[in-house]
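Beneath this line is the structure, given in structure tokens, with notes to follow.
With one protein chain held back, the other chains of the complex are shown just where they sit.
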Amino acid sequence: MAPLDVAARRGRTMTAAASPVLELSGVGRRFGGLQALSDVSFAVTQGEVVGLVGPNGAGKSTMFEVISGNIAPSSGSIRFFGKDITKLPAFARRRAGMARTFQKVRLFNSLTVEQNIAVAAMQCLPEPGRWQDEVQSVLTRMRLTAQARRRPPEITLADRKKVEIGRAIAGGCTLLMLDESLSGLTRDEADELVEEILGINRGRGLTIIVVEHVMPVVVAMAARLIVLKTGTLIADGPPAEVARDPVVIEAYLGSRPHGLA
Amino acid sequence: MELVQALLSGVLVGGVYGLFAMGFSLAFGVMRIVNFAHGELVMIGMYVGFFAFSLAGIDPLLAVPVALVLVGALGAGLYRLIYRRFVGRATLQQLLVAIALALVLQTLAQILVGPDAHAVQSGWGSRFLLIGPIFLPYAELAAFAVALVCVVGIELLLGRWRWGQMIRAVADDPEIAELVGMNAQRVNIVAFALSAGLAGLAGAVLVMYYPVSPVVGATLMPIALIATVLGGLGSIGGAFIGGILCGIVEQVTSLFWNAALQDVPLYVLLLVIMAFLPQGLFGRQSAH
Partner (left out) sequence: MLLVALVAAVATLPLWPFANNYIVALAVRTLLFIALGQAWNVIAGIGGMLSLGHGLFFGLGAYATGLLFNSFGLTPWLGLFPAMAIAAAAGLLVGLVTGHLRGIYFALATVVMSLAFEKLARYFVDLTGGDTGLSVTFRGDAPWAMQWRGPTAFLFLSLAVVVIYYLATRAILRSRFGLELQAVRDDEGAAAASGVNTFRTKLLGLMLSAAMTALVGTLYMQFYLNIDPSTAFGLFQAIQIQLPALIGGLGTAGGPVIGGALMILVSEAANIASGKLNLQGVDVLIYGLVLLLVVMRAPLGIIGEWHRWTSRRAGGAR
């Protein structure tokens, strides 16, 4: 992987004293005998781009499911703009502005690209005129206007990923969680999509959490990394700092995390 | 005493329901096939037992292995011809094709042997074991014994037999089974033949005390469905226990409430189970 122009492309870090967008305190989740997450706490402020990394089985997916409301935490609480949402169902979190993509793209295959985005837009903007405008603006933003009338099985994987992100940001989303949105793409496609995502980050002031296996990509996007290992948060800070952290190096089998600067 | 009688009768009748349900559950567990024609395979097994006796004078109990083999072979044929195309396909088409097949088999039977019900007059139906005030028909005892042998046999077969292990592997994950070199299609044929054979066997046992007609399969199918879902779709032992549970609930209901409504508490029980334990009493969490 050729190094990307890291400094220029990274998302903004808003360190100003804004109240946190997302705040996890002491979140744990147990599946039978397996402690998938234990006592995880962190906060994300508006406009941040945070990378969630860790070896396989570290609990990244469980973390996403817990934040987006598909899995209830066994302990701890989650706050969104200061409001406790621990008990809120997934659809209500989406309407409140928290959106996600899936590790394996999940679109509505019998609906057109336009309708896929409309389904999400109309949940947050019930007035017909407003959501219709929003759909058009998202289509333009994601450069999907040419594909608007086609169905997901008829378009390329890169476009499907764009539709999924478009569906996620439609209707005033404030926190976007991307689950390996770049995997399976060619280098050029991934670069283009990163550009797109960071554009949304800057343009809409969107807060973003990314889970990604390819480390250079995370580093290119995120100004802050949160490292999980066997369900525990082991490091939290700027990529360069995290890469020097002995605990993190240990977690990645004693070697320097591949691609970390 | 009446309650003891009801419980014992329930267990005996339920054993055969369980036998009925076991084959149905096997087809679902391995191939995700909901074989609505399973009842018709039972019906064919019943006719095998009936004709073995009425044409050749063979005791129905001796016709049981014949029914197992014949209906099992028929099952293999039906799998090759029809079901094969629907493994892994949408539930709806698969359901419908089984229903259409059930309709065809039922009408064929009606055309070939007529719509009337026949009972086997072998003497099995008129002998009882009397223990004090409790009476147990020998036919039901024999049927239950066969059912018990079958459930133990099948569990052993799936556990020890080479094909049995392959069947379980394919049930767990057909793709991985293929990757390690199994021919999933061949394993499926064996599993489906086994499922159909169990249906035939259940029929031959049932005909010892229950009259056969072309619609008998459809009449009994709801109970088999309930037994299977209670036990957990795909679980063999669960289906057997589900069957016994159905038998007991039926008998106890007719004792305390009304024989015409003996199935109603079963429906309620099933809905409660489905609402709180969608996987049934013994079903494993589905991997898919």
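By written order: A and B. Residues from 1 in each chain.
In the analysis below, contacts are C-beta pairs under 8 Å (C-beta built on N, C-alpha and C of every residue); 3 or more make two chains touch, one makes a residue touch a chain.
All values derive from a computational prediction rather than experimental measurement.
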item	value
Residue, one of A:Asn109, A:Thr140, A:Thr156 or A:Thr186, that touches the chain absent here	A:Asn109
Of B:Ile58, B:Ile134, B:Met182 or B:Val264, the residue in touch with the unshown chain	B:Val264
Among A:Val21, A:Ala36, A:Ala58 or A:Ala118, residue touching the chain not depicted	A:Ala118
Sole residue of B:Leu96, B:Ala119 or B:Val152 that reaches the chain not shown, by the stated touch rule	B:Leu96
Subunit A, residues in touch with the chain not shown (by the definition above)	68, 70, 89-92, 94-95, 99-100, 102, 106-111, 115, 118-120, 122-124, 128, 167-168, 171
Contact footprint on subunit B, counting only the chain that is left out	34, 82, 85, 89-93, 95-97, 99-101, 103-104, 107-108, 110-111, 115, 218, 221-222, 225-226, 229, 233, 258, 260-261, 263-264, 267-268, 270-271, 274-275, 278
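By our rule, only the chains that are shown with their structure count from here on.
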item	value
Euclidean distance of C-alpha centroids - subunit A vs subunit B, Å	50
